[in-house]
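I have a structure I would like to understand better, so I am pasting it below and will then ask my questions one at a time.
Here the complex is missing a single protein chain, while all its other protein chains stay put.
Every chain is named by a letter (A and B) in the order it is written, and numbering of its residues begins at 1.
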Amino acid sequence: MNRARMAPEVWASCPAASWIGRQAYIRMTCACHPVTWTVHSSYRGAINVQTGQGLVCFVPNEAGRGPLNINVDAKALSDAGYPKPGTRLVSDGGAVTFEDGQRVSLADSRVWEPTGLFRRPVLNEKLVGRNISCARGVAMLLGHMAGVGELMDMRYGAPTANLNAFSRAALPNVASLCQAVRSGDFVGAEKATRGLVGLGPGLTPSADDMLSGIMVSLVLGSRNGVGYEGISEFTSRIAAVSGSGTSALSREFLVQAAAGRANERLLRLVEAVYTGTPSEVRDATLDVIRIGHTSGTDMTAGVVLGAGTAVTLGGRAA
Amino acid sequence: MIRRVVSQRGVYRDSITLLRVSQGVQKVAGVRQAAVVMATPLNKRVLGDIGFVGSDIDGATPDDLVIAVEAEGEGPLNEALKATEKLLSSPAVGAGVRRASSGISDALSKSPDANLAVISVPGAYAKHEAMVAIRAGLNVFVFSSDVPREDERELKEIASKQHLLVMGPDCGTSIINHVVLGFGNAVRPGPIGIVSASGTGLQEVSTLIHKRGLGISQAIGTGGGDLSDTVGGITTRQALRLLQADTETRIIVLISKPPGEKTARAILSDVRRSRKPVIITFLGAQFAPPRLGKHIWARTLGDAANAACALASKSSVRANASNISRAAFAEAAKLSRSQRYVRGLYAGGTLCYEAQVVLEPKLGPIYSNAPLDRRYAVEGAARSKHHSCIDMGAEEFVGGRAHPMIDFTLRKLRIIEEAKDPETAVLLLDVELGLGSNSDPAGELAPAIADAKALATKGGRYLCVVASVVGTEGDFQGLSEQTRRLEGSGAVLASCNSEAAELAALIATRGETAKGGGSR
Partner (left out) sequence: MTRRGGLVGKEIIAINVGIPSFADDLESQGVKVQRVDWKPPAGGDEKMLKILEKLGS
């Protein structure tokens, strides 16, 4: 029991991938091997690789599994800037090897593809509302508010003077997006999204993360009987708006979220809000707000707004 | 006011780095505001709205990073932009920046005069690396834990034959030749030497000595397992011999939990033979051994620091006459009837233990996940009951997070939980500064403390918060600023952890323990 619990940051000489998200797997295998790809970007905790089909992200196990993630058993994959963007790597189907000889073995990895079906029935509106309040409480207390996350605490008619510049810009669009979802107004939703994609600080702009949270809550809700069927068409239109409005990296995540796919921590939060106890919601929120800097808080804000919107729609069909 | 925007193409940095960049830039004197964002159309519009315009920003694409700075003049502006570059540039391997070595042997060929290996690899590999270092004639500081005791013994036997020091495994702190290894605080040089099996214990005693105007010659961490009977105190005994021979050292302080029985006998016979006075702190030990002569038996870390300073300044060792009674009565008067328990929430395991040593004679059983008395063991994560001291650095809490001296998330949540309990009278906290700790503990804790107190007030109660800060004004977090902000949140600060525990007991019992409490 002492402080030597800090995990050191090391490359093992041949780290093995333990999990590959389904979409990453498709991108990795959809090529004739051996194949050469390039490093898109790398920073502490991730190496993003540009395959012919899109990005895949090498991340440590602790980052959690995700649709585009390849989880590797190294505590942290790289210092900032290494491997350098534009450098190449070779995939032979069983392993990838970077330019400096560093190798990641994929042989023993398993494909991760959650069903999106909750393990327990969705709670009634009152209890989901209680869970939403719990998530909001934890996130407001412990989250990071430099982005639009603070909007999760907005009440209608409350003063906006204390909001930061990004939140103030986002507020009317967030409100009209939720309204458009409630009324099934595709055009209105697209318009509102245009006012949100790419907005805010962070490597993945803050509002993008919130949109991811909103979309995942709506899609998973729909799949489990809350909100309305056919929500996916709604969300894929929203994601299409992201065309040139945000970075390539963030767009990848938005597209996944539109299909209800996201990091497992976010999925667990959504499931906890719809079906779980306040204590489960609290633990799940803590795990999500640790993602990135404001990213986790912004995603939680999205869940608060998305789940809140979905339950008011009840279980009706489109 | 001058505004400038620079954009960087294809620069990806994780969000935490971006945060650090924007915080770093805002700290530059003369900078009014700064924004670091990806150059998406909407962000460009927001920046435009707050006054940042220009061709640099117009040409930037969503995959570019934009840094927008508003400053009072060219000078601060250039400083800010320089700071940004520095913060964004990475200590990357390759590009000829700093070629690291592939192993210890390779490192030695580049640095043949090296005399110390600092090892923090995963526990399974630590023994191997330490062995390589020792065979190459290096002293070692092993931060890694989870090394089997038999391996530790083997390392230390080989090292001691070569007169090499093995600090660790499981060693968080040392101060050698006034250089801090691992975690630790800025303390001045002086005549007091420390040998400690506990990192936080070493920090507490060294900072208290510094605060009293005296200083440290050497503070040798031995690692948590050194005084087990398997290892037999090899490093401790070696360190004692070193300090005997060291001309700068006049007084020696020994800190640990009670050693294994066999080892205790060996250590005590070493102590009795020591020419220099030794202050022995076996935290939680029941009885002082006989025939200590000029050596001193200290019950707490605070007592040990006092005794060391008294000896060093050649004044007599008196019990610390603390005038905490007034603060205690003022706080106690505000408590409501239901409130009666002390709840310690600790980041430092040794300080948690020391608090129990102080509280138990005054309050009776103290529940803990690292208990003084095994009958009162509880799971740390369970709801607190009765009086309790929880070590939040214990394995069950830390899991995938950083240690609570760095990541305050769980402690803050727990603070709020305790505030909701109508029987909680006093919260007892430790705050560590110095290398390796959180860069702004007060910034983390003060809001949680304020919220907790407000919660209690709304429930018709008064939540008392007592804390102590382990640090000196030389620590980068800024002792006086941290103290000020903690006091500003309503916390009562004690001069050391043992005093904080005494104060907490006084308050919870409404002063009854002042009347000769405790027979120990």
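One rule holds for everything that comes next: a residue touches a chain if its C-beta (ideal position, glycine included) is under 8 Å from a C-beta of that chain, and two chains touch if they have at least 3 such contacts.
The shown structure was predicted, so the numbers you read here are calculated from the model rather than taken from an experiment.
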item	value
Touch criterion as defined above, residue of B:7, B:43 or B:120 at the omitted chain	B:120
Residue among B:242, B:292, B:378 or B:413 touching the omitted chain	B:242
Contact footprint on chain B, counting only the chain that is left out	91, 93, 98, 100-104, 106-108, 110-111, 113-121, 125, 128-129, 133, 137-139, 143-144, 162-165, 176-177, 179-182, 218, 242, 246, 435-436
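One rule holds for everything that comes next: only the chains that are shown with their structure count from here on.
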item	value
Rounded Å distance, chain A centre to chain B centre (Cα mean)	34
In the complex, chain B residues that touch chain A	10, 12-19, 22, 35-38, 40-43, 45-46, 49-50, 62-63, 89-95, 120-122, 143-145, 169-172, 183, 199-200, 224, 349, 370, 391, 393-395, 398, 400-403, 405-406, 409, 412-413, 416, 436, 448, 451
Residues of chain A that touch chain B when the two form their complex	1-8, 10, 40-46, 48, 62, 79-82, 84-85, 100, 138, 141-142, 146, 165-166, 169, 195-205, 207, 244-250, 282, 286, 290, 292-295
